[in-house]
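One structure, as structure tokens, below. Some questions next.
A single protein chain has been omitted; all remaining protein chains appear in their positions.
After this line comes chain A, so read on.
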Amino acid sequence: MPQGDYIDLHQKRHGRRLDYEERKRKKEARQVHKRSKQAQNSIGIKGKMIAKKNYAEKAQMKKTLKMHEESSSRRKTDEDVQEGAVPAYLLDRENTSRAKVLSNTIKQKRKEKAGKWEVPLPKVRPVAEDEMFRVIRSGKRKTKQWKRMVTKATFVGPGFTRKPPKYERFIRPSGLRFTKAHVTHPELRCTFCLEIIGIKKNPNGPMYTSLGVMTRGTIIEVNVSELGLVTPAGKVVWGKYAQVTNNPENDGCINAVLLV
């Protein structure tokens, strides 16, 4: 790096060489070959960096060329036809995006027979019995310990009557009984508050299924007549399965996702 202006001073006083322009022109012409030789023969990280820089330059150049090529004259554009055609009377109305062909009862029946279900939560943390039940002491001296009280959310059904208290082994407190669940449709992504019809399966064991205990991962059956679903055979669907996704005893409500 020149640290003075002596080069410029000399050029002003004495001018340049006589073949300066010629040499300059030729040198610049050689730069192209030199650059390409460098790019081809460099190895290692240096070569990669050169290649990357060259590629970026090439892409930019292509873009500018294309831009220049676009003429201002109008041309016939074939735009792709939009999906989701609706008739004229529905065009101005905002409809919620519909889920495509909703599953029919035949598929459901087959799945039921096989006992296999594709569920959103295939594995859940197992709940131990001492977490599920609390021991209730009874008797005059409070020594009998055969009664248990359920500490999780339950569903009992509309026609439920308690067994006589003297013989009741499992107590389901009314504060933990739920009738409705907040069910989300996975495709429509909206949540409905639907009535529970029954408990289908509790993954922790058949005893809990029969008691009606709802923990995370339980399959419940809900009343979906609100959604207005119809099977291809023309029958109205009014019950569908859903899986519980939260811990109802902690939240105070049951959140579930519909199994379609």
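Here is the rule we go by: a contact is a pair of C-beta atoms (placed from the backbone, for glycine too) under 8 Å apart; a residue touches a chain by one contact, two chains touch by 3 or more; residues count from 1.
Going forward, contacts and distances are computed from a predicted model.
A.B. asks: Any idea which of "NLE domain-containing protein", "Peptidase M14 domain-containing protein", "YjeF N-terminal domain-containing protein 3" or "serine C-palmitoyltransferase" UniProt assigns to the chain that's been left out?
C.D. replies: Spelling it out: the chain absent from the display is recorded in UniProt as "NLE domain-containing protein".
A.B. asks: I'm checking contacts with the chain that's been left out. Which of A:56, A:193, A:230 or A:253 qualifies?
C.D. replies: From the options A:56, A:193, A:230 or A:253, the contact with the absent chain belongs to A:230.
A.B. asks: Taking the full complex into account, find the residue in A:43, A:91 or A:128 that is in contact with the omitted chain.
C.D. replies: Among A:43, A:91 or A:128, only A:91 touches the chain that is not shown.
A.B. asks: Can you list where chain A touches the absent chain?
C.D. replies: These residues touch the chain not displayed: 78-79, 81-82, 84-92, 98, 100-101, 228-236.
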